[in-house]
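Dropping a structure here in structure tokens format, bear with me for questions.
Omission of a single protein chain aside, the complex is shown with its protein chains in their original locations.
Presenting subunit A:
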């Protein structure tokens, strides 16, 4: 079970197989993601869909995708709550998706970086995810599959409004692209709010880790486009990349400020975080996120040298509540989870 779960985060730990090459600016951009919503023209949308429609859509997608892309189809109705939660923690499905009660499923490609949710709010939600700043590579991969499926099913499309979606806020390109950034420098210099306001001015939105309404933790922020209608896909992607690069510049400057003004204080914070992760016997996932934030900063500015960003990425995802249970292949109560999580981390950063 552990290896199956690790397969789902191969996109985050490159060079472990046939995944996409790693994106740029990895020490600041944790990951990039593109999500494209599509509906099949001949089937009613979610709200008017019958059980039989939902079932035949799944069969249809399985038949089409099966011959083209190497991967696995997971039937959500047959999965345990823990396994569904794990897919969410691995960022392969959306929070709303795992709560669906009608027939639904997700196809995941062999590289673990492209998933297709079937019967989400829209019939199909194509998603590509990769580490670092990687939107351009991701988009060609996602649209390659999207187009192939479209040729076979016929998407709901309107000359004026573009691709039609369940919710009017997604119509047009149906595309939402996001970058997930680690900004401890801006948090420290109190510039976060300024940067976020700036993002808002140009039609971008900022959220926490799991999308809409989720809280911001561990200095992690997600930037994505607000509007989906009236833009060309590549222009939208370019705007997000530009904004990301601008924020990267400000973050780098903030990091320089920190290192000139408060180097001792920060070195202390970084190495104390490392020491706790190496020594703890019980640890919550929230605490891990905060300690990892300090450590990621340390690795990024070359203060910590013997730990890689890939390792930190892996720990960040594996130490989440459902994943840690699947990693050890057993159901664990919260207290046991904290103990096992500490054990896993000690091993992972070479303390034992």
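FYI, a residue touches a chain if its C-beta (ideal position, glycine included) is under 8 Å from a C-beta of that chain, and two chains touch if they have at least 3 such contacts; residues count from 1.
The rule is simple: contacts and distances are computed from a predicted model.
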item: Protein name (UniProt record) of the chain left out of view, among "DNA 3'-5' helicase", "UVR domain-containing protein", "Putative aldouronate transport system permease protein" or "ABC transporter substrate-binding protein"; value: "UVR domain-containing protein"
item: Touching residue (missing chain; options A:86, A:113, A:166 or A:285); value: A:166
item: Absent chain, residues of subunit A that touch it; value: 39-48, 56, 59-60, 63, 121, 143, 147, 150-169, 171-173, 175, 194, 197, 200-201, 203, 205, 226-233
